[in-house]
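This view holds just a subset of the chains, kept in their places.
A and B label the chains in the order they appear, each numbered from 1.
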Amino acid sequence: MNLSVDEAGGAPVAPRGYTADKDAYRRRLKRIEGQVRGIARMVDEDSYCIDILTQVAAVTKALHAVSIGLLEEHIGHCVVSAAAESEEAGDAKVKEALDAIARLLR
Amino acid sequence: MNLSVDEAGGAPVAPRGYTADKDAYRRRLKRIEGQVRGIARMVDEDSYCIDILTQVAAVTKALHAVSIGLLEEHIGHCVVSAAAESEEAGDAKVKEALDAIARLLR
């Protein structure tokens, strides 16, 4: 597994809203990956079900926080610039973003 | 939840509700860990925000499924056997389980 890619290779190419925070997202996702590995370890060690559930809830919360961050940047960049371009383009991006939010709420 | 498990490998040691399905949980958590790694890779490759959010929603869903499985076994084993022992013990375990469910709902 190679998450800490060298910046030369992983240098921003597309103008994604989150590009500026790429390293921050890498770190957060690496931490979440470690939390999931920790939950697997708890299962191996026959940890108490409730303690495992508490960790699962913590990971879900961390993923929600990542989603909120990505959405904020997406709406602030992609959606807003599409809307500046044309109403149709804007409406399409807004619809797409709301479909994503609806998937998170489910 | 129908988890086909190789009992030889995952032989129960502690009397946890999920012990019988240990290997299945290991596999599911390994898959979730891989999904999180995949999301980090999407960030590296400047994937489209909405596609990343779709993957984050999928991981959250997979974690919910794990929680439901753990809860089912916890209630069916720990809670029920505590209740058979004494009403106080049972009520305490029920309260504890509901606190865990409340954390998942948040």
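Keep this in mind: a residue touches a chain if its C-beta (ideal position, glycine included) is under 8 Å from a C-beta of that chain, and two chains touch if they have at least 3 such contacts.
Predicted, not measured: the structure shown is a model, and the values here were computed from it.
Q: What is the copy count for the full homomeric complex in this file, when 2 chains appear in place?
A: Whole-complex copy count, per this file: 4.
The rule is simple: only the chains that are shown with their structure count from here on.
Q: Just curious, how far off is chain B from chain A if you go by their C-alpha centres, in Å?
A: Distance between chain centres: 20 Å.
Q: Residue numbers of chain B touching chain A in their complex, please.
A: 13-14, 16-19, 22, 25-26, 29-30, 32-33, 36-37, 39-40, 43-50, 52-54, 56-57, 59-61, 63-64, 66-67, 70-71, 73-74, 78, 96-97, 100, 103-104, 106
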